[in-house]
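All protein chains but one are shown in place.
Read from first to last, the chains carry the letters A, B, C, D and E; within each, the first residue is number 1.
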C-alpha cells in the first residue's frame, strides 16, 4: 500500500532512478513489512525553471556512482594486482585493515603483507549489501576465498567479508575479515 | 532538493516513521549526492476509509521491529548467556557460522564451541549498519572483542564483524568473523 | 498502475466515499483495461479552512443519495402498492412510460393501467447498473417478473428492464420494457 | 470543489484521456452533487522509467476501445446485415436474448428469428449510457424502431432498449427489449 | 485553472491561513491573469512527526502578525498620541521621514515636528496595500487628512500616503508624503 512520490530536478539517468526506486522500495518494505509488490513509486521530474528554493532556480546534484559497481571494480583490480587502476577508486585518506595488519594507508603495504601469507588469493562473491548512512555509504561484500598457500597447496571455501565506506564516490575505508588464520592452524 | 511524499495508511508509530524518514533520506542522499539537509519528506497519513485498492478499503501492515534494537538485544542476551531470551529472536530455520565452525543451528552448539576458545568474551560495538534488501534486512555489527583466554589471561581490541539476516522480525542467519585465531597464533 | 488522488472537503460519509472509490475504480479499469487490483485511490480530506477558491473558504456539497438504494426502495414501495411512500422518490416533473402506455405522469395512472393486465406482478432483480452522466444519473434494473394473470394463472421468468433518470436525488423519469405482451400472445 | 489527480504511465491517447476525464467528472458529480464545472482533473503522465512497483519498471495497459463506438458500430453492421463485420465485435462466448427468443449464440439465429417478424427494422437512437462495473462495461442504448411488417405496412416510434456487456473490447452479451409484440396485438 | 497545494506543518491559525490563501490567490491571479474564482488552493497540514528535513523532525515557524492590523493599530495609537503604545510596534532601529523632516528616529521628534504645522490631524484611509519582499513586508496606506491648522481653521481632503517596512513583526521604517505644504501655500 505505501506509495511514494519523489520530486527531482530532471537529469538523472534511468540507471540511477532504477537504483533509487529499488533502494526506496526495499527500505519501505523492510520498515513497514509491506509486500514490495504493493509499493509503488512515482518520480516527478522538473525542469530547473519549474523548481525554486528561496525564489531562485536550482541545479540538480550530480548523482552518485553505483556503489556495487565501484566496489566490485576495485576488488577486481586488486585481484589482478592492477594497483594503478585500484588507486583511482581510493580517497586520499583511504585506510585499510586486514587480520593482524593494523591500519594500512597504501596498496603497496597490502601487497607486502600478503607475500608471506599466500601465493595468490581470489574471491567468490556471495552477497553484496549496501547500507545508506547520512554521511556515507557502507558496502559489505562476503563470500569465500580460494588460492594457494606459500607452499603451493591450494585452499578454497575460506569465508571472508569486506566492509567498505564510500564518500563522494571514493573509498575512504576498507576493513577485511577472513578465516585464513583459522584455516592455517 | 529531492522531495518525497509518502502516502501511508495511518497507524504506524512515530518511532517507525522516524526510522523510515531517516532510511529514505540516507538512501536519497547516497544515490543523488544531495545534501541530507536539502532532502525533505512529507508523510501523508490516510484513514482506511480514505484509501482503496481494487475499490476496497485496505488495512495497514503491522510495521517491522527496529532491526538495530533486535540485533543489539539478541547480542546482549548471548553475552549474558541468557539463551532462553536469545532464542526468542530466532527464526525456526536459524543458521549460524563462526570461524571454523561450519553451519550451526542451535545456540547450545555455540556455547559448546566457545568452551575451548575463551573463558568469556564481550563486544565493544563500533558501528551498526542496515542494508534493506527486497526480501530481507541485513544488519552488520562490527567492533572489538575483549575477554579472557582459557588460561585466564585477558585479551582486548580483537576485531569482529557479525552479519545478520532478518525476515519477519526474526533472525534467520548470523555469520561471525573475528581475529581470535590470528591473535592466538 | 493508475493511481488517483482525490481532494475533497471533509464531511462526506464513509459510505459515500466507498461508493465513490468503487465508481472511480470501475471507470478507470474500464477505460484503461488496468486490473482493478492495480488501481489505488487516496482521498485527501481538507477542513474548510484548508481549501479556498477565489481566496475564500468554501463549503462541501451535500453528497447524493445512493442511487441503487433509491431505485430499489422505490421499486419495493411500488410492488407493495405503497403509493404514498413511492411518491416521495419522485420529482414533480416525473414521467413514466410502459409498453403501450405513452407518457404517464402519476402513479395512479400506473395502477389503473395494470388493472387489466395482471392481478399482481413482482420482480426478481438480476442486475442494477449505474451510468453517471454530466447532468443526471441513469440507473438500469433488469431481471424477471412473476405474478398472476387476470385469470388467476401464474406466470414467471418474464424478462424486464427499467431505466431511471435521477436528478437531485429524485426520479425524473422511468421507462419500462418487458415481455408481458409476448408472453400473452 | 473536488479535485482529482490521476497518475498514469504515458502512452494513452488524448481521446482515451478525454473519455476518462468525462467519466470521472460525471461520477464525482453524481456522487457528491458538486457542479461538474467545479470539478477539475489533472493527469500526471509518467515515463516508464519514472514509475516502479516492487522496485521494477512497469508497462502501461493498452487502453480500452470506446464502448459507445463499439456498440454503435456493431448495431450499424447488424442493421446493414453485414454479419461478417458484426461478428468481429463478438466474444466467442457471446449470448443474446430477444423478446421470446431464449438465449441465442449466433447471429444467424437472429436473422432467422427476425424473418417472420418484420421485413426490416432500423433504429433511431435516443440515449447511450455507459455503466462501468469492476469486471465489465455495460452499455445501454434506447430509442425507437421503424421499419416494415411482413405485410409491407410500415411502423415507427416503437420503443426499444438494448443492454450490452463488454469484456476486453468484445461484446459478451446482448439483451434486447422492445414493444413490437405490443404494437402488433 | 491554476491550482496550488501548500504543505505546512500544522499549527498556523485559520486567520493566518486565510491571509495566506488570499495573498497567494491574488499573486497568482495578477501574474497569470487567471480569474481568482478559477484559482483553488489546498493546504496540507502535517504533524511534526510527518515532516522531516535531513531526516529530522522540524518545528513550524511562528507565523507573522497581520501587517494590515499592525500598521492600522500603530497609526491609531499615533493619532491618539498614545506614544507608549505606538512604540511597541517599532523596531529599535526605526527610522521615519516626513516632508522636510529628514530622518527621525524617535516618536517625540514627530510630536515636536508637528507642533508648528497643525493643531491636530486625522486620517481617512482609502487603501492599504501589502507588498511582500524576500526580506521584508512593505505596507502602503493612502487616503486623506483632515484636521486644524495652527490658527484653528480646519482642513480636509488633503492627500497622504505612508510607506512602512516591517521586519519580524516590527516597523523598521516609515516614510510619509502628503500635500500639506501644497495646501498651505
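Following the convention adopted for this analysis, contacts are C-beta pairs under 8 Å (C-beta built on N, C-alpha and C of every residue); 3 or more make two chains touch, one makes a residue touch a chain.
Nothing here was measured: the structure is a model prediction, and the numbers come from that model.
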Message: One chain is left out of this view; which of B:1, B:90 or B:121 touches it in the full complex?
response: B:1
Touching residues (missing chain, whole complex) on chain A: 7, 44, 46, 49-55, 57
Residues in chain E touching the chain absent from view: 1-9, 12, 16, 19-20, 22-36, 51, 53, 58, 60-64, 67, 97, 99-100, 127, 129-134, 136-138, 140, 142, 159-161, 163, 168-169, 175, 177-179, 181-183, 185
Query: Which chain B residues would touch the chain omitted from the figure, given the whole complex?
result: 1, 3, 40, 42
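By our rule, only the chains that are shown with their structure count from here on.
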Field: Copies chain A and chain B touch via same or different residues, half shared test
entry: same
Message: Measuring between Cα centroids, which chain is at the maximum distance from chain E?
response: D
Message: Give me the C-alpha superposition rotation for chain B onto chain E, in degrees, nearest 5.
response: 120
- request: Sort out for me whether D-E or A-D is joined by the greater number of C-beta contact pairs.
  value: A-D
Message: Two-or-more-chain contact residues of chain B, please, as numbers and ranges.
response: 7, 22, 25-26, 35-36, 44, 51, 53-55, 134
